[in-house]
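What follows is a single structure, and I will ask about it in a moment.
Yeah, one chain of the complex is gone here, protein chain that is, but the others are all in their spots.
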Amino acid sequence: MSEPTTAVETRVTLDKKTLRKSWWNWTCWGQICYNFERMMGQGFCHSMIPIFKKLYPNDKEKRAQGMTRHLTYYNTENTWGCLIPGIVAAMEEEKANGADVEDEAISNIKTALMGPIAGVGDAVTQGIVKVLLLTIGIDLAMKGNALGPIFYVLGFSAYALLVGYTCYMTGYKLGKNAVVKILSGGLIQEITEGFGAMGMMVLGGLVATKIGVSTPLSFALGEKVTEVQALLDQIMPALLPLALFFGVYALLRKGITPMKVMLLIFIAGTVFSLLGILA
Amino acid sequence: MSEPTTAVETRVTLDKKTLRKSWWNWTCWGQICYNFERMMGQGFCHSMIPIFKKLYPNDKEKRAQGMTRHLTYYNTENTWGCLIPGIVAAMEEEKANGADVEDEAISNIKTALMGPIAGVGDAVTQGIVKVLLLTIGIDLAMKGNALGPIFYVLGFSAYALLVGYTCYMTGYKLGKNAVVKILSGGLIQEITEGFGAMGMMVLGGLVATKIGVSTPLSFALGEKVTEVQALLDQIMPALLPLALFFGVYALLRKGITPMKVMLLIFIAGTVFSLLGILA
Amino acid sequence: MSEPTTAVETRVTLDKKTLRKSWWNWTCWGQICYNFERMMGQGFCHSMIPIFKKLYPNDKEKRAQGMTRHLTYYNTENTWGCLIPGIVAAMEEEKANGADVEDEAISNIKTALMGPIAGVGDAVTQGIVKVLLLTIGIDLAMKGNALGPIFYVLGFSAYALLVGYTCYMTGYKLGKNAVVKILSGGLIQEITEGFGAMGMMVLGGLVATKIGVSTPLSFALGEKVTEVQALLDQIMPALLPLALFFGVYALLRKGITPMKVMLLIFIAGTVFSLLGILA
Amino acid sequence: MQVLHALIIALLTWLVATACPMRLRWSMYFGAPLVSGLINGLLLGDLSYGLQCGATVMMAYIGLVAIGGSLPSDLSLAGYLGVYMTMAAHADPSVGITIAVPLGFLGILCSNAKMALNPIWVHRADRYAAEGNDRGVVAMNLFASQIVPFITYFIPAFLCVLFGAPFLEMLLGVVPQQVISILKLIGAMVPALGLAMLMNMMNKRSTIPFFLIGFVLAAYLKLDIIALAILGVAYGILHLLYTRKRGEGNV
Amino acid sequence: MQVLHALIIALLTWLVATACPMRLRWSMYFGAPLVSGLINGLLLGDLSYGLQCGATVMMAYIGLVAIGGSLPSDLSLAGYLGVYMTMAAHADPSVGITIAVPLGFLGILCSNAKMALNPIWVHRADRYAAEGNDRGVVAMNLFASQIVPFITYFIPAFLCVLFGAPFLEMLLGVVPQQVISILKLIGAMVPALGLAMLMNMMNKRSTIPFFLIGFVLAAYLKLDIIALAILGVAYGILHLLYTRKRGEGNV
Partner (left out) sequence: MQVLHALIIALLTWLVATACPMRLRWSMYFGAPLVSGLINGLLLGDLSYGLQCGATVMMAYIGLVAIGGSLPSDLSLAGYLGVYMTMAAHADPSVGITIAVPLGFLGILCSNAKMALNPIWVHRADRYAAEGNDRGVVAMNLFASQIVPFITYFIPAFLCVLFGAPFLEMLLGVVPQQVISILKLIGAMVPALGLAMLMNMMNKRSTIPFFLIGFVLAAYLKLDIIALAILGVAYGILHLLYTRKRGEGNV
């Protein structure tokens, strides 16, 4: 700012082509190496590679730092989640041009947004759009119309590409304009609060409906047989799913890795199934 | 304020009689020249005429300005809406006595309040009071009791007169006491926020229940007949009414006049009915 | 603070034993002299006696003042309500040690907290815990298992003792740490707002379900018989209970004593029952 | 005698539809079939039959709401003329609805004609106001405004009653069934305009969420208006509390 | 033997109604019929029959709540005496309710007598407190308070068990059916007092909206207490968050 002349000389801007490449990488290969340790972290890094190539064409060291910076834990919904690499691209651009963007700020944005956006995105993409398109597709196919599956695949792809592309580019613009605001915390705060509330609401609904655990236990004393599940339902519907959810959540909070939790679920599932306690 | 002696000399106050006349004009003739361009605007102006006669007995010019000021677009529920001419009467009085009440402030109050009060008022008057009184009236009439209709007409009139009169006078007092507050925006803000929330809630409910549009479409491929309406209901109940509502709302937002929208509805209704798409 | 040496010399601290005694008195004898005038006031005073004996071993006058201070109107749920004597114990300790704790502050805390805590506590203790334990107890007893009643009594007692003890001690700690905060009003404000919202919500639900008043009236004109209760239900479910509730509430607000209201209920119940208006 | 009856019914139809004092108008309008049952019962000398007819037709309209000036059906014609025609035909009360309903839909045309043409007088009133001529303004409001409605409400109602069923049949005969279906659909669509105008008038963006909440509660959980109004009061107060400026302190 | 039995039941009725430690009292009170089934089963030597009777009567009272000291029905009399009388008559467990319920309603009188007369001892306690006489205060609380309940609970229960069904019938015979209906209605009305006292104590105007929300959710959507409590926690936290002073920062 104080030395605009030199700054102008060296300023690197991300062109449309680079942004498109980055988006494309994300949208194609973001989840290909999905794993319990970093989830989509490697995919996110992959999507940033074109950005770093453009920003630091001659600085291998900087590229290395950048890639390492983005190989961390990351997970979100894929479509609406395109917003995040878009914002990050803008921040990396600012950073490369000398703005005071700390690594932490970038990582904070990612961490703050990935949860709420996953909540909202999963609800919309899997809960609404997918179900609607499938309903129509199945209806057509049932009647012997080959357009059913085709309509579904094309429709869903179109949705994913359009929303994803728009979100990436919107994210980039948002990042460019609001980088100061974002850094000062105001905007992330607001977005995460608003999206967070919505995401949490849907999450509560998903817990109540998508964890299909129940107990086949019943006990008979004399002639009358009592189903334990019926007793539980009287207390509260979806009590077991809620309990399981909070159990797993507590484990995660304690720092147990998802990988280990998955193992525990395998063990618990096996034991409870064999004992006839859960089904 | 700085010259109290002269001010006191010329101060004109609205007496009970004038206020009653103004209320009466409103409550009788507020909607008699109802029209798409200004809705109840002319009626509102009519209700202000006694006020101006009192405030500017010898100043035709001021009366002319006043009437013109209130011939603008205006629409609200009639009963609870009496609050607004009451408040406005107080503001006109202040203005006539030299207070710094700009035309804009008066028009702002009207615009800010008419919507929320219509929402709340319609819900209470048409949605609750009317339905309750009618229920009883019908019940009596069904049993051959001539008191049925009489009870209904008297009951509803009593409600309208009592609530209306009280609201007008309350409005006037509110305006007198709070004219400063109102001008500073605090009170309008609060009323529109609070009433607005309630009105909007009821409005959402009315959209879901009072727009009776559905589709008679169905398609059969092979032997199975699918009702399109059933499909839509699965997606969301009252989907067509909601869509129609937002369509019309979008038109209004674009500045299309209600008159033209009505015309469009006539055309669309004709076309969709003939094509068998809607019913 | 400015003269720590002397302060330390004379500082009296409440030891665990005293606190336990106070809690025990409350939890055993808090409601034994229950009455319309002061409700649990005498019980509360009883629970404070060990505290005063400890704080003012040689000052009868102070003990007398203390006891009088706590013979006032008091009523709350017994279990969660242990929080309040806990907090008050801490405040009395501060007061005895010279802190500037006015009588009013102490009485404010009691008044502010007793309502919300009763609301929440009644919902949890009577609405949830009791019902759950009874469901299981009845189930067992129905099958001839003597453990049913035993399980229920032990379970409920364990709940009451554990929650009550914890609440008392938590209250004491809260009071010790936060005595300044409490005095400044922040904490009470927050607790009463939060608990108040929850308590009120449950209260609304209890009004809708636990006041079992309905009308057996019906009228027949010609052949058709109309049940008045059915008409009322169409207007709003639980309309009579709501009306009765607000009636009683209005009486209390007007300062009519609970005793007199109870008398009124006896009279009204008798009259309405004999006239066949309510049942 | 028949002329007198025709005059009474036609007057009522017209006055209640547009001309008489708003407050009275409202009760007479929203309860038109009920009131008509009483009046026609008295005029035709069979009160109990009249009340039956009126109450029966009324039931079809108990939930009708006129919001933002949008009428899903014209109750004045449906009520005053419809109930009369039913009784003149000595039809069963339940038949009343089949006569009243198409009349109500035709009435949408009458009402909209008025709404569309009245701006003529408003513009005149503009001129009078600018001149400070308050009598002119009042005259436009009270009298000029009645020209169109007199033609669209009074005249057909008068002729129908005078010439009876044949005339009505002719009238309805001119209008094919298809038109009635169209008008019925329009009647179902028209409340969208009133509601949208209302929404447009409530121009605070911050209250839009409550629209969504109200919609879900009514559409999914079938809460009625009373329940929504209670919740509306509750949420409204909270909204006020949460959005009011801090400085003013808490309640 | 019968005297012993009468003593045990009468003691239980009295102690649980008012005298024994609050905590124990609560479980023994809210579960009175259940507990009574066990005890009478043991005393009468037919445990399984006792449990049946107790559990059956208990079911009628599972939803009873005593709020703000307002009893819709006295569970102590209904439970301890009611279940005993049922078993003494060798009646079917399902008959137990018809015996227990009127006793519960009569119990409202006993409970209210206590509530009305106890202020006598409170005023004495005031005097003792002013004198710094803590023993006096304690004596009022523990012992004086039991005089009325002893008369209204212990004595009738004792006599009923001792002289059996005839005595109970006489007792209930004195009380015509009409009185039971009246007491039943009073029992239904009384919770309004407790709830209103609670509302009166929650003197923050800002939380009234939640009352309305809770009412609608329970009355229209039939949500039970557990659901309301969960929603209450949720709304309570939000309310706290939205009304807390800005300065303290967000959570």
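We just call them A, B, C, D and E in the order they show up, numbering each chain from 1.
Heads up, the rule we're going with is that contacts are C-beta pairs under 8 Å (C-beta built on N, C-alpha and C of every residue); 3 or more make two chains touch, one makes a residue touch a chain.
On a predicted model such as this, the values are computed, not experimentally measured, just so you know.
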{"item": "Per the touch definition above, residue among A:15, A:37 or A:103 touching the missing chain", "value": "A:37"}
{"item": "Residues in subunit D touching the chain absent from view", "value": "204-206, 208-213, 215-216, 220-221, 239, 242-243, 245-246"}
{"item": "Sites on subunit A contacted by the missing partner chain, in the whole complex", "value": "27-39, 41-43, 45-46, 49, 52-53, 60-61, 63-64, 67-68, 71, 75, 78, 111, 114-116, 118-120, 122-124, 126-128, 130-131, 134-135, 137-138, 141-142, 144-146, 148-150, 152-153, 156-157, 160-161, 164, 186, 190, 192-213, 236-238, 241-242, 244-245, 247-249, 251-253, 258-259, 261-262, 265-266, 268-270, 272-274, 278-279"}
{"item": "Touching residues (missing chain, whole complex) on subunit E", "value": "221, 223, 227, 230-231, 233-235, 237-238, 241-242, 246, 250-251"}
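Everything that follows uses one rule, which is that only the chains that are shown with their structure count from here on.
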{"item": "Least step count from subunit A to subunit D, where 1 means the two chains touch", "value": "2"}
{"item": "Interface numbering overlap (same over half, different under half) for subunit B and subunit C", "value": "different"}
{"item": "Mean-CA-position distance for subunit E and subunit A (Å)", "value": "54"}
{"item": "Rounded Å distance between subunit A and subunit B, as computed from the means of their C-alpha atoms", "value": "46"}
{"item": "Touching two or more other chains - residue numbers and ranges from subunit A", "value": "235"}
{"item": "Per-residue multi-chain contacts in subunit D, two or more chains", "value": "223, 226-227, 231, 233, 235, 237, 250"}
